[in-house]
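Every protein chain of the complex appears in place save one, which is left out.
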Amino acid sequence: MPIETIYTAQIQMLRLLDEEGRLDVALADPLLSDSDVKSLYEQMIVCREFDEAAFKLQRSGRMGTFPQNKGHEAITLGAAKALRKGIDWIVPYYRENPAMFLHGLPMHYVLLHWMGDERGNAIPANLSMSPLGLAIGTQTLHAVGIAWAFKLRKEDRAVLCFFGEGATSTGDFHEAMNFASLLKAPVIFCCMNNQWAISTCCSKQSAAPTFAQRALAYDMPTIRIDGNDLFASYKATKDAIDRARAGNGPSFIEALTYRLGDHTTADDARRYRPADELAAALKLDPMIRTRKYLESKNLWDEVKQSKAIEKAKAIVKDVIAVAEGIEKPTTDQMFDSMFAELPDELQRQKQTLQTDSIGQDPTQVGLQLPGDAARERVL
Amino acid sequence: MPIETIYTAQIQMLRLLDEEGRLDVALADPLLSDSDVKSLYEQMIVCREFDEAAFKLQRSGRMGTFPQNKGHEAITLGAAKALRKGIDWIVPYYRENPAMFLHGLPMHYVLLHWMGDERGNAIPANLSMSPLGLAIGTQTLHAVGIAWAFKLRKEDRAVLCFFGEGATSTGDFHEAMNFASLLKAPVIFCCMNNQWAISTCCSKQSAAPTFAQRALAYDMPTIRIDGNDLFASYKATKDAIDRARAGNGPSFIEALTYRLGDHTTADDARRYRPADELAAALKLDPMIRTRKYLESKNLWDEVKQSKAIEKAKAIVKDVIAVAEGIEKPTTDQMFDSMFAELPDELQRQKQTLQTDSIGQDPTQVGLQLPGDAARERVL
Amino acid sequence: MPKLDLVGAINLALAQEMAADPRIVILGEDVGVNGGVFRVTDGLQKRFGADRVFDSPLSESGIIGTSIGLAMAGMRPVPEIQFEGFLGPAYDQLVNQAARCRSRTRGAFTCPLTVRVPIGGGIHAPELHSDSPEAVYAHTPGLKVVMPSRPYDAKGLLISAIRDPDPVIFFEPKRVYRSIKEEVPEEEYTLPIGKAQVVSEGTDLTLITWGAMVSVCLAALDQMAEETSVELIDLRTIYPVDIETIAKSVSKTGRAVVVHEAPKTGGFGAEISSLIQENCFLHLEAPVQRVTGFDTAMPYYKLEKQYLPDGDRVLRSIRDCLAY
Partner (left out) sequence: MPKLDLVGAINLALAQEMAADPRIVILGEDVGVNGGVFRVTDGLQKRFGADRVFDSPLSESGIIGTSIGLAMAGMRPVPEIQFEGFLGPAYDQLVNQAARCRSRTRGAFTCPLTVRVPIGGGIHAPELHSDSPEAVYAHTPGLKVVMPSRPYDAKGLLISAIRDPDPVIFFEPKRVYRSIKEEVPEEEYTLPIGKAQVVSEGTDLTLITWGAMVSVCLAALDQMAEETSVELIDLRTIYPVDIETIAKSVSKTGRAVVVHEAPKTGGFGAEISSLIQENCFLHLEAPVQRVTGFDTAMPYYKLEKQYLPDGDRVLRSIRDCLAY
């Protein structure tokens, strides 16, 4: 054997629902039921409303930086739909609100997070998801660890980890993929390739024609799908979950989609993104073809649409009210959440809100300041 | 296109010289000349002598930890032979002494390094190589940066970066591969898969059947070769160098070889490595088949062999004498190499060899100690 | 003379150095087409080309690691890390590789790179966008650590950093990026790394700080009673720290307060407090005080005002220290 081929691989592209809302029924197996599609579309409308409302909150100075999710509705909902609520886990970064909402996260948590409040990350104990995270790539390793725990405890559960195509350039992503394949961990790596990482287009992120092939390095099952296609998103994820639950380890999914908004409210995509590219992408908006599908089956019409939008606006209005109604966090929360038990120095800092030794020591009194609350407390 | 194949890849295995020393002449193009093979084999003998002598130096307490190179002679020399001395760069880790020696590194530098002396890393300015490094994976990024510099300056030079299969699990390796392919940097990634990373066998390092396929993630030209085969090592590297010099960017080579010794002198491979595996590997020792090849062409015989060994012993004896003859480093060297210009505090530490403020301040004299050289110097 | 903010001053320094030295290469996330998320590298890719202003993949270790290779091969890389919170993935390359390049090769290889990093809180940014890790790098032999507090200093210090033959981390206080505008000479000039500046002279107490806290301290001093005279020192360089200037001042005033954003425990205030004690022990009339961030994670922005030292905390500490 002077020279022989010892390994071959191929990447496939899956799309079930085309731009016109036509479904390839033969291939769409497992298939989303009509009622599922309908409720998922209604969910999309709520999420899109939420997205626009959050944007306005930032613009009007009522919230900090916010990354719009619009464009990601099909992949996030399709993938999340393949999970079992409260059993399988979601490990997000920050552009899959629809998935988290679908699995029960009260919507105001996301607002709280971007309003600069850690309580937005205090996921209710009955939900199986981790909070939003901003350190790109790091969560992929956490997802593997969580899946590993399930495997060690022989629990029939899988983990769905979301990240962007930019995250595939981090060392952590690579280490996570390698660990997952070595451990045969029940984890699905869902790469939402929205073609931009802030101002960096995906061809500057990788020289390879696909991100799906990142998985070939680990001999991991991988596929590229149309991420604006609710059915492909559901099927690819469901197949991967089934593999994971059958003990066949991790899978990778590259979901081709598009970031329809700026990177965040702090960004202005017009600086770097050709207008015609956005125009073309808007035509591929996942909500358009999902609606066309429903209409083609007489499950949707203009009346339903405006009703749904009205309902969504009402929901979002309430969510904002809840988020804005929550009392300001206290400095005590900042200290108390550091350790199960506070060390003495932290206790002192918490009580006096001082770090200088004289200010921290009631026996060393300096000049009194009018209205020196902190000082009065310790005296 | 509901489902279509959008990417295909395959990995090939190349071997030109079999265990019996039979060469596939048709495929061996470019081909090493007889005289090249002869001198490379002589070089192997010198390196193997050096390797054994270094081992004994450690065992007799005359040197610190040392990682034997034996088994790596064919890939390191074959690959290095494809480089142009003083033009193309070698970025090593610690198991490619033969490559560094071939490109002119005075052999005692390597001993100095393992004798705990930084001067072993002070590569002479006329040589194009970086020093040994112990932080696994980190050097792959340095190699890309060096190659990038060549490209930016439009210099016709390439970089050969060596690392083990264990290094492919690091985040840095992944980031280096990605940067290199994006930059089309003239760098060759030579992965010496010696099947062990200390006690971790390569199947615990990656779940994939080859390490060559790590490169598919970046759509980078890649191949697996028999790393005990001098001719395949030379050809694969030469082909990669030619691609790089033609502006076609990086390449990956997985050289299948075996770590014939312990990981280092601090290791005892019998704790984890099956004896029969080693026995089988010893039969594949690259030096055996290289010699058989030469003998089959009547270029080598027992007389030449013993002459070469004698010569090698003499060379190594001198090298050790040189290394052990070098005067101890001074503490001044430790300080002076920190910055181009020493900050005051470092000056003080250098002069007084003290860090406590009283000891550093000649005006604050404490009790005199007999023979307190440092103190006397500043008084 | 043009009036520039911190962003403008740094942008000008980068442009002038790049024009003067073809070895300089800028790399980082979004530094090219977009001109950096803070616009610090705005216009540089247009002017100097995509070869010299490289939009890197999302790879901090890769940015610093390849910069080390560029530097070893004779280039002068000026990488940008988008936020101090993302220095983490590059920590190993910076601390264990770049910082040791010269010493481990006894000078055969050097690593002249300047890592630009926005730092600190106060701009209502999300998590990991408001930290102050300078003490970690000041504890790393082989690295120089610089942090300007104003546009004029930023230009002079950055030019010095880029020309420095050793690795420098150049921290840019985000909070100051747009808040201070001042006259910055058009022509190139350098300010020495390792020299602090006495911002205002005084006789009763020495106030030592750096970065965004300089403005906070200045504002606090404005509210202070006439009769107390405080000497304010802007460190400008964290390592090597200018203890001479500090000691000279404290020997005169006998009292000192150090202010920084980073958590107290193990913060660089501890080093300064120790150095003052070691150098001015017999002059000290009160223990050196540290007004710093708390020993908690930097909170999300709803609490950042409570976390960051402010005028009240600085004034209270000055008064306590004077009354000691």
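Letters are used for the chains, namely A, B and C, taken in the order the chains are written, and counting of residues starts over at 1 for each.
Quick note on the criterion: a contact is a pair of C-beta atoms (placed from the backbone, for glycine too) under 8 Å apart; a residue touches a chain by one contact, two chains touch by 3 or more.
Everything numeric in this text was worked out from a predicted model, so none of it was measured.
Student: Using the whole complex, pick out the displayed chains that touch the missing one.
Tutor: Counted over the whole complex, the chain not pictured touches A, B, C.
Student: Of the listed residues A:G71, A:P92 or A:G171, which contacts the missing chain in the full complex?
Tutor: Of the listed residues, the one touching the omitted chain is A:G171.
Student: Would you indicate which residue among B:E118, B:D229 or B:D285 is in contact with the undisplayed chain?
Tutor: Considering the complete complex, B:E118 is the one touching the chain left out.
Student: Just one of A:A135, A:C201, A:A266 or A:I315 touches the chain that is missing; which is it?
Tutor: For the chain that is not drawn, the touching residue is A:A135.
Student: Quick one: which of B:V25, B:I87 or B:I198 touches the chain that's been left out?
Tutor: Checking each option in B:V25, B:I87 or B:I198, the one touching the absent chain turns out to be B:I198.
Student: So one chain is hidden, and I want to know which residue out of B:N97, B:T170, B:T237 or B:T290 touches that hidden chain in the complete assembly.
Tutor: B:T170
Student: Considering the whole complex rather than only what is displayed, give the residues of chain C touching the chain that is not shown.
Tutor: Residues touching the hidden chain, for chain C, are 61, 85, 88-89, 91-92, 95-96, 99-100, 103-104, 127-128, 135-136, 138-139, 141-142, 239, 241, 262-263, 265-271, 273-274, 277-278, 281, 284, 286-290, 295-297, 299-300.
Student: Across the whole complex, list the residues on chain B that are touched by the chain not included here.
Tutor: Those residues of chain B that touch the unshown chain are 64-65, 113-118, 134-137, 166-167, 169-172, 197-200, 204-206, 266-267, 271-272, 328-329, 331, 333-335, 338, 345-346, 349, 353-359, 364-367, 369, 372, 375.
Student: Footprint of the hidden chain on chain A, which residues?
Tutor: 118-119, 121-125, 130-131, 135, 138, 140-150, 152, 171-172, 175-176, 178-179, 182, 333-334, 336-340, 343-346, 357
The criterion applied here is as follows: only the chains that are shown with their structure count from here on.
Student: What chain is the most remote from chain B, judged by the mean position of CA atoms in each chain?
Tutor: Of all the other chains, the one whose centre lies farthest from chain B is A.
Student: So how far apart, in whole Å, are chain B and chain C when each is placed at the average of its C-alpha atoms?
Tutor: About 38 Å separates the centre of chain B from that of chain C.
Student: Of all residues in chain C, which are in touch with two or more distinct other chains?
Tutor: 57, 59, 61-62, 89 - these are the residues of chain C that touch more than one other chain.
Student: For chain B, which residues are shared contacts with two or more other chains?
Tutor: 171-172, 175, 178, 182
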